[in-house]
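Excluded from the complex is one protein chain; the other protein chains are retained at their positions.
Going by the order they are written in, the chains are A and B; count residues from 1 in each one.
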Amino acid sequence: MYSEKVMDHFSNPRNVGEIENASGVGTVGNAKCGDIMRMYLDIDDNGIIQDCKFKTFGCGAAVATSSMATELVKGKTVQEALQVTNKAVMNALDGLPAVKVHCSLLAEEAIHAALWDYAEKNGIQIEGLQKPKSDIHEDEEVVEEY
Amino acid sequence: MDKKIYLDNAATTPTRPAVVEAMLPYFTEFYGNPSSVYELSNVCKKAIVNSRETIAKSLGADAAEIYFTAGGSEADNWALISTCEAYKAKGNHIITSKIEHHAVLHTCEYLEKNGFEVTYVDVDENGLIKLGELEAAIRPTTILISVMFANNEIGTIQPIKEIGEIAKKHDILFHTDAVQAYGQLPINVDEYHIDMLSASGHKLNGPKGIGFLYIRKGVKIGSYIHGGAQERHRRAGTENVPGIVGFGKAVEIAMETMKERTEKEVELRDLLINRIVKEIPYTRLNGHRTKRLPNNANFSFQFIEGESLLIMLDMQGICGSSGSACTSGSLDPSHVLLSIGLPHEIAHGSLRLTLSEDITEEDINYVVDRVKEIVERLRSMSPLYEDYLKNNQNRNNV
Partner (left out) sequence: MDKKIYLDNAATTPTRPAVVEAMLPYFTEFYGNPSSVYELSNVCKKAIVNSRETIAKSLGADAAEIYFTAGGSEADNWALISTCEAYKAKGNHIITSKIEHHAVLHTCEYLEKNGFEVTYVDVDENGLIKLGELEAAIRPTTILISVMFANNEIGTIQPIKEIGEIAKKHDILFHTDAVQAYGQLPINVDEYHIDMLSASGHKLNGPKGIGFLYIRKGVKIGSYIHGGAQERHRRAGTENVPGIVGFGKAVEIAMETMKERTEKEVELRDLLINRIVKEIPYTRLNGHRTKRLPNNANFSFQFIEGESLLIMLDMQGICGSSGSACTSGSLDPSHVLLSIGLPHEIAHGSLRLTLSEDITEEDINYVVDRVKEIVERLRSMSPLYEDYLKNNQNRNNV
């Protein structure tokens, strides 16, 4: 069902855990299947993401996309991190089954939520970042399999 | 990974080698169409008669009351839809439970769209149907009660005899989906007042794509698959002779071995249940503690999600299933787990393990050890567990 990369990130997820006194923490849930993802960011004074950790309550795809997302944002600037969309994460994982596309949105939204938290804590505005919804649901088309 | 412990026998079972053996000649040697005149077909006709008799005997029924179908779903559709059609002059109301298989529930929804009314009776926290509610739901227009013999997810066995008596008292037809129970529990259609019963071959080490509907003599339902004169004009389509032969063989073996097999399964199931519930915190057993299928164990582990659990178990060579939304395709957690009162996030972390006679004590101990490790690992990754621990700490600090 899953690609090798997904299985790799699922069985050996990178950056699981918490960051004490993180610069930003975001938690989002997926109303569709009830899953939850939390992302911790450690951002230095230059706006570079030094560290990133996650916790996820969700399926194999949710775990793997969280793991891949943390890898992708590490070392990036805040602005660059905004470019880590669910599509980018999916591509980096060699794709997801159609029924699992929605899980990858958790990762994107969790990054946004953590960045929002960081911006609020520091009283700054990040260009292009909107207040994240706490519940994700999108009118994605039911993609047909087979 | 070489080890393989298959604990998903409620989903489907391997076909027994003896069953395949019995089927083989009917593919290439006795391939005749049973409706034909020549000798070649007589062998097939006789083989079908034999299977039908074996099955009838297993239920205390008459061979003429067994109608082969393509599986449990077709049997359920047939029983419900054709009963509604045949008895609509009498009424338009049927009663079922909230925890039926989708083959019954979605058929009920279809019937509701077509002018029938359905009452879905509640179950208690163990998954037992509320008999009082069931009887209270009966109306003058009630034509059918359909309650499953035993549940496919949580294994709870319903009080079928009591339901049959209620149905009989009110002169209402009683159908039971026995797809899970057949072959695991002794069933007698007369004793339980069952008018129709569905079963499926692949759940008891028979082939896939074959099932039957038992229809008591006198129940006047028509065909669901219209066409040729097969199955006494009630179910059209060239008979799946190898499937029927294999099903018959599987039933024969299942009946012969039932007592010994299920006693062993119950013992190991209880070992599994006791160890898991005792050794893994924040865990509950779903379904009734004793009124449950011999081979069924179903747990909810708080703070984790079922699909992840299944994949990790698979990596350790263990096959199980879950009622998690993430595995359902429909993104809703199991209606059965919700009906017994589990909140969404707990239904999410469910694991069903269904045994077979091949499972050993060693297997069970291996499985429990792996489940423990994996649950721990997934909890360490879970934001819900993190929150729970923090809240608890705060409470303790207060």
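By our rule, a residue touches a chain if its C-beta (ideal position, glycine included) is under 8 Å from a C-beta of that chain, and two chains touch if they have at least 3 such contacts.
All values derive from a computational prediction rather than experimental measurement.
Trainee: Among B:Arg52, B:His101, B:Arg261 or B:His288, exactly one should touch the missing chain; which is it?
Mentor: Spelled out, the listed residue whose C-beta touches the missing chain is B:His101.
Trainee: Could you tell me which of B:Ser51, B:Ser73 or B:Asn92 touches the chain that is not displayed?
Mentor: Going through B:Ser51, B:Ser73 or B:Asn92 one by one, B:Ser73 is the residue touching the chain not shown.
Trainee: Which listed residue, B:Leu144, B:Leu310 or B:Ile340, touches the chain dropped from view?
Mentor: Reading the full complex, the residue touching the unseen chain is B:Leu310.
Trainee: Looking at the full complex, which residue from B:Ala79, B:Ile210 or B:Ile359 touches the chain that isn't shown here?
Mentor: Result: among the candidates, B:Ile210 touches the missing chain.
Trainee: Take the complete complex as the reference. Which residues in chain B touch the chain that isn't displayed?
Mentor: Those residues of chain B that touch the unshown chain are 4, 6, 8, 11-17, 19-20, 24, 27-29, 31-33, 35-40, 69-74, 76-77, 101-104, 106-107, 109-110, 200, 202, 207-210, 222-229, 236-243, 307, 310-311, 313-314, 319-322, 327, 329-330.
In this text, only the chains that are shown with their structure count from here on.
Trainee: Could you give the separation in Å between the centres of chain A and chain B, each centre being the mean of its C-alpha atoms?
Mentor: A distance of 39 Å separates the two centres.
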